[in-house]
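Pasting a structure below so you can have a look.
Excluded from the complex is one protein chain; the other protein chains are retained at their positions.
On to chain A.
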Amino acid sequence: MGRMNLTWLAVLTAAGVTACTPKPAEAPKEQQAPVAATPPAAEPAKEPAAVTTPKLECALSVHPKAKLNEPVEVLFKLTNRSETPVWVLKWQTPLEGILGTVFQITRDGEELPYQGPMVKRAAPNADAYAAIAPGATVENTVEVSQAWDFKKPGTYRITFRDDLMDVATRKEDVPRAGGEYKSTPVTCAPVDVTVAAR
């Protein structure tokens, strides 16, 4: 599928070094749809079913220490804490890789310019959505050092953009007709990684 094409582009380009040689960069592994829910044991106390705003929980993780010039990878996880399935548009989230400013990243408090691609998209198809069963989690790991400059020592703070472009609660809304997306705020706690020379 053509999308793959863009995904590897997104992965390998970035820092502008050898933006053009299509080495087989590892495509971000993507969890296939809402396989099995996490064990019921992991389920927290039942919440009153939120009808309007689906309860989504977002988490970032990164190894807190990295060596200079080694890749920095961030794991993004989105968990459905409601009792009904949801469908999340993957655009501008790490679930599709890095095809936009999915993160804001600072080095010692200073914001870093984004060096990856920005993409103008046609209307989404169903494949552009990740289905998440109740209690289930979808996740993806992205290499942020491909799209931001991690080549200096320092403490880097990685913050997800606080917004999912579209979240549907009914299968018939996937993909959303007429561009009537329901953007949904979601907050992930920022994570820090310290990059040291040795």
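Please note the rule applied: a residue touches a chain if its C-beta (ideal position, glycine included) is under 8 Å from a C-beta of that chain, and two chains touch if they have at least 3 such contacts; residues count from 1.
Definition applied: contacts and distances are computed from a predicted model.
Of the candidates "Glycine--tRNA ligase alpha subunit", "Hydrogenase nickel incorporation protein HypB", "ABC transporter ATP-binding protein" or "Peptidase M35", the chain left out of this view carries the UniProt protein name "Peptidase M35". Which of A:T101, A:T155 or A:T184 touches the hidden chain is settled by the complete complex: it is A:T101.
Contacts to the hidden chain, counted on chain A, fall at residues 2-3, 5-6, 9, 13-14, 16, 19-21, 91-92, 99-101, 113-125, 128, 163, 165, 178-181, 183.
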